[in-house]
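The complex appears here minus one protein chain, its other protein chains still in place.
We just call them A and B in the order they show up, numbering each chain from 1.
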Amino acid sequence: MLVYAARRILGMVVVLFAMSAVVFAAIHLLPGSVAHMVLGEYATADAVAALELKLGLRDPILVQYWRWLSGVLHGEFGQALSIDQPVARLIGGALERSAVLGGMSLLLVALMGIALGIHSAVHRGSLSDRVLTMMQYTLIAIPEFFWCTVAIIVFAVWLGWLPATGYTPLADAGLLQWLRHLILPVICLSLGLTAHVSRMVRSSMLEAIESRYVLAARAKGVPERLVLLRHALPNAMLPAITVLAIDAGILIGGIVVAETVFSFPGLGSLLMYAIQNHDIPLLQAGMLVVTAVYSLATLVADLASAMLNPRIRLGGAH
Amino acid sequence: MTILSRRDLVAGAGAAALLGPMPARAQGANIARIAMAGSIRTLDPTMTSSADEYIYDVLVFNGLVRIKEDMTIAPDLAESWSWDASLKSCTFKLKPGVKFHNGREMTSADVVATFRRIIDPATGAIARNTFEMIEAIEASDPLTVTFTLKYPYAGFVDILGDRQAKIVPADAIETMATQPIGTGPFRFRSHTPGDRIVLVRHDDYFEKGLPKLAGVELRMMPEMSSRLNALKAGDIDIVWELNPEDIKVLRENPNLRVESVTSASWDTAVMNNTIAPFNDVRVRKAFHLAVDKRDVIDLTLFGEGAPVHSPIAPSSAAFATDLPIAKSDPAAARKLLREAGYPNGVKVPLVIPVGRATRERLGVTLQQLARPGGFDIEIQRVPAARYLAEVSGKAPLYVDGYLARPTLDTATYSFLHSTGVFNNLLWHYNNPDVDKTLEAARKAIDPVQQREHYVQLQRLLYDNPPGFFAYAVNFGCAYRSALKGVTAHPMRWFDLRNASFA
Partner (left out) sequence: MTAVAQKRRRRHVPLILVVGAAIVVCMVLIGLIGPWIAPYDPTMFAVRSRMQPPSGLHWFGTDEFGRDVLSRILAGGYYSLAMGFGATAISLIVGVPLGLMAAFYRGWVDDVIMRIIDLMISLPPILVGLLILAVTSPGLGKTIVAVGLVYVPIMTRLTRSVALSVLAQDFIEAAAARKEKTFYILWREVLPNVWPTIIVETSLRITFAILLGSALSFLGLGPQPPASEWGLMIAESRPFLDRAPWIGLAPGLCLCVLLVAVNFVGEGLRDLLDPRMQGRGHG
């Protein structure tokens, strides 16, 4: 298992470098330049040329890539091109905010998903189970940006309870303001994933309930509540962890959309900004971070399912 | 005096932590807070290039002259100026006793250093194009500066009020980008990127008794809706560049004062005059017959703008009021297209920039309105970063727009003269009559005569349009009612010297 994990992490590093090269090449194939974005509509050819020279954009691609790569290897992400700020600081701040958003969403998904899943499994066939199952089929298919739009209309425009967009730092505006900006995005991000998790928990819980040793425990006269808590639940938890890890990956995609709708200054908004502004160092660093987080989530998911199901031959089959 | 118990203090602190700091007004601070989109890249005025940075420029620095809200020129750091007879040399007398924020007195050496830096190609300042007529700058004594020009240029004094033409200390140029020092009414204190710029009152400001505010904060809020929410909540005092669709709604709020002033910033559908189909003046005129500019303003700007024939705005004394705005006449447009050799109309792509809501809406509006007139338009959205490489001066038809410039000459010459820098980035227009009119206008020193030339220019453009000048877009601003003594400037900045909270 350890060897497998180490190999996967090594593979991840290779993937990160390959990806950085692909992104770098792709952005260079794009016509256009960050210099024009910086200088605005009154940019003249000589001003653009002067700025490009200053930013080193006139060097050959390979030289530029090497400069970037050797910087990264020394832990230097350099300076953003479109804003006069170090990339590390921009990414760091955005990552922190996105992590809060993603972490809170994932926590909510875990709590709600597991609770609802267990409830459905224990009360299998009941009205509440059937309603929940129906909701799962429905919620799983509805896009985040629809929830975001509805949430803004209902809670910000009609009721006026919560701000429609934006973010205020915790240190700046206090806990309440900070939370008020997080509530809507977190809920919108959680709905679909909660449906997914609760469904998986329900089916693995059912499997556990029907398993031989649970039947045996019941036969021995162990109280039902204890059977569920001691025997069924632990066996249903590992699949839940797998699903949560998969959903952490899916969440990253959702965060890009939700941050755009809610104007939340996180990593997703920053990546969109970098793409639109041709800010290559910023885009590169952002992609590296997102890819690393996503790959880690996938790795955790794979390891968890390997632990769950020893029949999966590690290393061989991908 | 009320005595607070320790418990009160603790409770108060707890509530403050929970609810966030109270609005600055409650603390009695005399600070105006302006919402910004957040595109602050540099604090060095010479290198500034975004609308956000221009707001900052005007608060921290002074030019030799200033442009007032009615677009007339007033002395700023210069006390007076005089031309020689050839209109090729202009001498400025500086005001004595003007102090930089570091306490040093401003002298002619600073002026010389500032402008030499602007016109040095190695600096890469975009204002270099505006000041390309400067041949030499000399200081004959600490308060006298003489500009020598390459050709007679009557509007030279006026362009010294432009955004980047701000005087910086010659000995601190290296650190301007991070530790800016100016002579302006407010002094730079701090910049937290992505959050705010804090400016405080310059106590040694050369105009006695000004500014009235204790300071200004520029708060970065990328999304307009969060800016408006903050304004309504009283956390912000000024929101500028309102979306046209929001202006009417905001006017109904009793706590706010809303202004929407005609500005000389314009949007256009650029037509490429060198490639088919718009290389034929009849096709360009047909487009004008197909689309009524009043409809465009209604649909795109929700009425917050005015039709124009050139970059000259209706607020200018030189606007040609006698030229009609064509009513939509699809039949006439198709007839003209037939004459130009397009019996079945023309099919042409229209490029619009991604993420600029108003210009995107302009594209969709034109696409639909021009259709009955025989124009089959397909919209292509392209990121603004690719405009210069792929679109500007290349695409047959695209939407673009330009920020107001300080003088009629800077607003027109480089856009319409056959040798103009921006002409060759836009439509490649070549009309000898227009060239002659522009040349005559820039030499005219008599305002009446100058006005004649510019009216003539608009007539020529009406008969032979280079592209579709859609409108001059209004500059919409909303203020907390308590903030007095400030009005929207058509150049899209704020003079806060006289601003105060009543």
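Basically, contacts are C-beta pairs under 8 Å (C-beta built on N, C-alpha and C of every residue); 3 or more make two chains touch, one makes a residue touch a chain.
The model shown is predicted, which means the values in this text are computed figures rather than measured ones.
Engineer: Using the touch definition up top, pick the residue from A:246, A:270 or A:285 that touches the left-out chain.
Structural biologist: Selected residue, touching the omitted chain: A:246.
Engineer: In the whole complex, not just what's shown, which of B:91, B:148 or B:243 touches the removed chain?
Structural biologist: B:243
Engineer: Hey, which of A:110, A:152, A:236 or A:270 is the one touching the hidden chain?
Structural biologist: Touching the chain that is not displayed is residue A:152.
Engineer: Spell out, residue by residue, where the missing chain touches subunit A.
Structural biologist: 11-12, 15, 18-19, 23, 26-27, 29-30, 137-138, 140-146, 149-150, 152-153, 157, 164, 192-193, 196, 199-200, 203, 210, 246-247, 249-250, 252-253, 256-257, 260-261, 271-272, 275, 287, 290-291, 294-295, 298, 317-318
Engineer: In the complete complex, the non-displayed chain touches which residues of subunit B?
Structural biologist: Its contact residues with the unshown chain are 243, 245, 249, 295, 298-299, 354-355, 357, 360-361, 363-365, 367-369, 379-383.
We take it that only the chains that are shown with their structure count from here on.
Engineer: With touch defined as at the start, can you tell me which subunit B residues reach subunit A in the complex?
Structural biologist: Where subunit B meets subunit A, its residues are 16-21, 39-42, 49-50, 121-126, 128-129, 177, 193-195, 221-223, 225-226, 229, 354-355, 383-390, 400-403, 421.
Engineer: Of all residues in subunit A, which touch subunit B in the complex?
Structural biologist: It comes out as residues 30-34, 36-44, 46-51, 53-54, 82-85, 89-90, 93, 163-166, 168-169, 172-177, 263, 265, 275-278.
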